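Structure below; questions to follow.
One protein chain is absent from this view; the other protein chains keep their places.
Lettered A, B and C in written order, each chain numbered from 1.
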Amino acid sequence: MRILKMGQVGGGIGAFIGEIHRKAARMDGTIEVVAGAFDIVPARSLEMGKILGLNPKRVYTTYEEMIKGELALPKDERIDFVSVCTPNHTHYPIAKACMEAGFHVMCEKPMTLTLEEAIDLQQTVKKTKKVFGLMHGYTAFPMVKLARDMVWQGDLGKIRKVVVQYPQGWLFEKTKRENMQASWRVDPKTSGIAGCMGDIGTHAANIAEYVSGLKITEVLADLTKFVPGRLLDDDGNVLLHFEKGAKGVLHASQISPGEENNIAFWIYGEKRGLEWHEENPNYLHVYSQTAPEEVWKRGNAYVAAKSAAAGRATRTPGGHPEAFIEAFANNYMNFGDTIRAKLERRKPTELELDFPGIEAGVRGMKFIQAVVSSSAEGNVWKKI
Amino acid sequence: MRILKMGQVGGGIGAFIGEIHRKAARMDGTIEVVAGAFDIVPARSLEMGKILGLNPKRVYTTYEEMIKGELALPKDERIDFVSVCTPNHTHYPIAKACMEAGFHVMCEKPMTLTLEEAIDLQQTVKKTKKVFGLMHGYTAFPMVKLARDMVWQGDLGKIRKVVVQYPQGWLFEKTKRENMQASWRVDPKTSGIAGCMGDIGTHAANIAEYVSGLKITEVLADLTKFVPGRLLDDDGNVLLHFEKGAKGVLHASQISPGEENNIAFWIYGEKRGLEWHEENPNYLHVYSQTAPEEVWKRGNAYVAAKSAAAGRATRTPGGHPEAFIEAFANNYMNFGDTIRAKLERRKPTELELDFPGIEAGVRGMKFIQAVVSSSAEGNVWKKI
Amino acid sequence: MRILKMGQVGGGIGAFIGEIHRKAARMDGTIEVVAGAFDIVPARSLEMGKILGLNPKRVYTTYEEMIKGELALPKDERIDFVSVCTPNHTHYPIAKACMEAGFHVMCEKPMTLTLEEAIDLQQTVKKTKKVFGLMHGYTAFPMVKLARDMVWQGDLGKIRKVVVQYPQGWLFEKTKRENMQASWRVDPKTSGIAGCMGDIGTHAANIAEYVSGLKITEVLADLTKFVPGRLLDDDGNVLLHFEKGAKGVLHASQISPGEENNIAFWIYGEKRGLEWHEENPNYLHVYSQTAPEEVWKRGNAYVAAKSAAAGRATRTPGGHPEAFIEAFANNYMNFGDTIRAKLERRKPTELELDFPGIEAGVRGMKFIQAVVSSSAEGNVWKKI
Partner (left out) sequence: MRILKMGQVGGGIGAFIGEIHRKAARMDGTIEVVAGAFDIVPARSLEMGKILGLNPKRVYTTYEEMIKGELALPKDERIDFVSVCTPNHTHYPIAKACMEAGFHVMCEKPMTLTLEEAIDLQQTVKKTKKVFGLMHGYTAFPMVKLARDMVWQGDLGKIRKVVVQYPQGWLFEKTKRENMQASWRVDPKTSGIAGCMGDIGTHAANIAEYVSGLKITEVLADLTKFVPGRLLDDDGNVLLHFEKGAKGVLHASQISPGEENNIAFWIYGEKRGLEWHEENPNYLHVYSQTAPEEVWKRGNAYVAAKSAAAGRATRTPGGHPEAFIEAFANNYMNFGDTIRAKLERRKPTELELDFPGIEAGVRGMKFIQAVVSSSAEGNVWKKI
């Protein structure tokens, strides 16, 4: 298997998500970090490159420099793809420029600041034919893939109801030393028009659509800025209408003290129900009205037999839990295999294509725009 | 302590909730069932009376007969109160007639079929000065009382968000042999204008207000009849606005396969959060952003020290779980002690008065009317 | 159904277990408390009788008086059975005298102080042909009966391993105000030769035999007195050998801080495993190596279809939890129905006979003697 060469933008010293991307990318030994523009302060970018053991010539300060520098290298030396791990407002220009320069892109979410940018980026993907991945990590957990496949296979019957939540507590108060992350996450200039809904509400909407196999057709949202002085929503409750008559509710919050990262879904069809929690992700609960609850456990043969995607996304046997970083690694795995398929001039398989991409990103922006305008206009239904 | 004499209307052979009322009423040995109109079929009512070891002269066929028969007895022999356990549409006339005849009333919920009836019954209570209890059992669990007292005492800070759910699955399909209960629960003539929202949504709204100490000021509801041919809602998602700026979401369902009786709440203030589940009711989870989760466990000294109401509602030491019937018994205990206070011509204490009554019933009917009209009028806010 | 008349010995004001017996006995309306010798202080016994609304003539000070007084009444007025809820060392003489006087007996555990007494009491039962119940409440939970029936029906295959635990924490230190219960529970004169093993180890051994359907054949015990000055074991770890080659381990403790009443078992056969916890008793976990875990939930049709005993021991539908008092009530139910069978001169059914009795009591005493001597003699195997 060809080891892909990754360049990273962002992910400097102390950055949380950039380091997670690196850990995930290198987990399986199929991707190698060889270049990066880790920080706009040159010395800091170099320091990061040193920590990573990179050739200093391939440590850059800006993505523009990285593009230029890598293009100057012989084809088989230069990076295959760029991992974009910068603050939200820069995802779009970087991703666009990289694809236009001929590199595939794995982008941290949210994909863009506005729906216009998202649609433009979709054009870029179409035009450049590059592989574009968007890091919605939660749909990459094996048991979420199993859930989706159970729905696909009809185990639940027609879906009627979806409940999805994403409570966090870390923005429950405005601290004096509000950390760097928090500052750009609560600032409209860098975060876009939504706070909580952009940061985590999109994850909830994405997982609801992924598992149910149904698109959200319209939303009715009630967003709130609870913490005095906050510029963007830090909490929201949303009514959902899906295709084919399914209904649901989505609630997300960043002001719920003590909640860590409690994304979870419950989905009910005519025959069965499912429940999954990210904070204990190795288990999928399957409910029936006429039989005992079943707890499907990651890593067992019966899981792989039911869902090839879940089996493929599994690294350890049952009872040896896998978690957050492994989920990111699953996205890198499928994203990477899709790139390899391109390189090998073959069509990627369904399993390889099972990672979130440009469509998820566009839908995320549509979701954000819909919930923000729904709430602003007095809690009315807005089509997505 | 005076042992109170109870007469029951409803609760015939095979009835579920009537038998639960009896078990709860007699649990503490402070209430005695001495009379009843258990069934409108005389032989069946008599049979029930025989099972209960009652004097056949005090086994009646209708509540009118029971009122008449009991009033004919010497004052110290006749029943002190009536427990109303009949189908929904008869609660109102029975409760009203009993109070007007001089008897206190414990009524199964929902209290009435319409808001007009509820307001009229409120007048009856005011006029007759009788003690009126409404069996919302879920607020009678000790750990729910603890939760309320934590909120009262300011442990959570100002309340910001309330999530309350009540999923069930038992009406997930229309069976040919739809049982007796189901038939009147899904028929507007006997159930009122709401199905799921009337049967269980009111419990969810009631517990949200009880624990938060805040009234719901307006609702925006999306109710659905999922099962073909069903006449009333069997599922609903509701946005909530509370007093003092708190917001929330309530979702209830009777078509969620495998869900048993999963009423639960999460309530978040500026400082802390709480979580409680009826299906494992002896534990209250207390969350903070800066300290470990605390699991408060029923029956411990630290619970009674925090909440006198929880302490009073506790019969067994920690680890010897209490459950549903005991919760009902707690309402009978406080209802009974309030009657005793009347008999002793003293003012009942706050602890004795801690059971749901006419106000909860009126609010329940207002909630039902608001959610039904909100949904019918296109998902708009309706004041309660 | 004939309502049985119960007289109680013990259970005075402030007593914990005596009140639980009363709540359990009267829960179903099939047993009535009509007499009692609640306290050896006459005024206190009378006060308790008054609280219970008893005829003062039937409130006694000693069990001898109660026997005499009741025998003096016409046959159809006198008590049917005696509930013995006194401190441990008096169970034996009271139970014996009552049976010899012609009354059936429900006895709180442990049955006697010594094995000799237990064997003698067994003779008394045989001789008098009275119905004798011993209140091991934990085997009366519906899901424990379901577990037993699954084993009986061969679902687990041949049993190989049993793990049973019973940690508590309430004796973790010697307090100055050691409560009344604690004082007699830690004093050999009133508790017998074992402390923790007598008080709760016997429950663990009993439930292990009940569920596995296998007798413990020998034990190897390591008992400890951890708290300085304590006269009896407050902790113990025991290796178990069962019939048919099964093995196991039992550990019990009263010095494990924060443990409430955490009796639980895990039982594994050649094909499946089971897990149950008393502190969350409405669920039975069923394990297989080749299929998802199943969580069987009390109150569902599939439970009653699998286990008639579990179905019979169920009062509320799924999701409306039942708990400790209801388990006691199940023993009173089956004990009572066995008495009724006697009165009706018919053979009680298997389901009616499903309550712990004299055999469980004798085995409990043998277990205590075996573990105490095993530990005292240097941790050697002792046959039961």
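Rule of thumb we're sticking to: a residue touches a chain if its C-beta (ideal position, glycine included) is under 8 Å from a C-beta of that chain, and two chains touch if they have at least 3 such contacts.
Not measured: the values here are computed from a predicted model.
Partner chains of the missing chain, restricted to those shown and counted over the full complex, are A, B, C. Only one residue from C:114, C:190, C:217 or C:379 touches the chain missing from this view: C:379. Of the listed positions A:275, A:322, A:337 or A:354, the one in contact with the omitted chain in the full complex is A:322. Among C:28, C:108, C:209 or C:259, the one in contact with the hidden chain is C:259.
Only one of B:63, B:92, B:141 or B:296 touches the absent chain when the whole complex is considered: B:296.
Residues of chain B in contact with the chain left out of this view: 286, 290-297, 300-302. Taking the whole complex into account, chain A touches the unshown chain at residues 1, 3, 16, 19-20, 22-23, 26-29, 32-33, 51-53, 168, 259-262, 278-282, 297, 299-300, 315-326. Residues of chain C that touch the chain left out of the display are 160-161, 163, 165, 167, 169-170, 172-173, 220, 222, 224, 226, 235, 237, 239-240, 247-249, 251, 253, 255-259, 266, 268-273, 286-289, 293, 379, 381.
We take it that only the chains that are shown with their structure count from here on.
Taking each chain's centre as the mean of its C-alpha atoms, the one that lies farthest from the centre of chain B is A.
Inter-chain centre distance (chain A to chain B, centres taken as mean C-alpha positions): 43 Å. Inter-chain spacing, taken between the CA centroids of chain A and chain C, is 55 Å. The distance from the centre of chain B to the centre of chain C, each centre being the mean of the chain's C-alpha atoms, comes to 34 Å.
Within chain C, contacts with two or more other chains are made by residues 297, 300.
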